[in-house]
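Only a single protein chain was left out; the remaining protein chains are all shown in position.
Moving on, here comes chain A:
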């Protein structure tokens, strides 16, 4: 399928307008609508998402991705965007976290880092993040991921919804038409 990256913001004029009451004036000046929010199409699941090579490791198939870096004394967790690079971070070396911990790299530090990063993710509206990490059960990183999930972040991103053309076999449901 064709991938077009930079003409992604156009919306057609209203396709249907309700014929409800006659008292309402006709809508005027309705030009094609442009939503300038750069994160909008990613939330609507129709933004361009790089594919990368399927055997490549680490893969490039993400909008936002979680990375965990360990240093000698501290742990750092970052959220990376495929175009903008690092957009959010939390580290036990930050004074606001270090102040409350006994050690910067013990199990409690990992669990609390997960909670704090989860809180920051919810604050910044990044609730679905892809994650390549496959830690051993009950390891520190696994506990970190569990704390992150418990705070309300999903560690899986939806797939990109690609355009449907008349010759396609199926008509999958459009994600933006589903109202919870």
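One rule holds in what follows: contacts are C-beta pairs under 8 Å (C-beta built on N, C-alpha and C of every residue); 3 or more make two chains touch, one makes a residue touch a chain; residues count from 1.
What we mean here is this: contacts and distances are computed from a predicted model.
Q: Name the chain not shown, per its UniProt record: "DNA-directed RNA polymerases I and III subunit RPAC1", "Large ribosomal subunit protein mL38", "MIP18 family-like domain-containing protein" or "N-alpha-acetyltransferase 35, NatC auxiliary subunit"?
A: "Large ribosomal subunit protein mL38"
Q: One chain is left out of this view; which of A:34, A:55 or A:178 touches it in the full complex?
A: Considering the complete complex, A:34 is the one touching the chain left out.
Q: Considering the whole complex rather than only what is displayed, give the residues of chain A touching the chain that is not shown.
A: Contacting residues on chain A, toward the hidden partner: 1-2, 4, 7-8, 10-18, 20-21, 24-27, 29-41, 43-44, 46, 81, 84, 86-89, 94-103, 106-109, 111-112, 115-116, 119-120, 122-126, 143, 163, 165-171, 176, 179.
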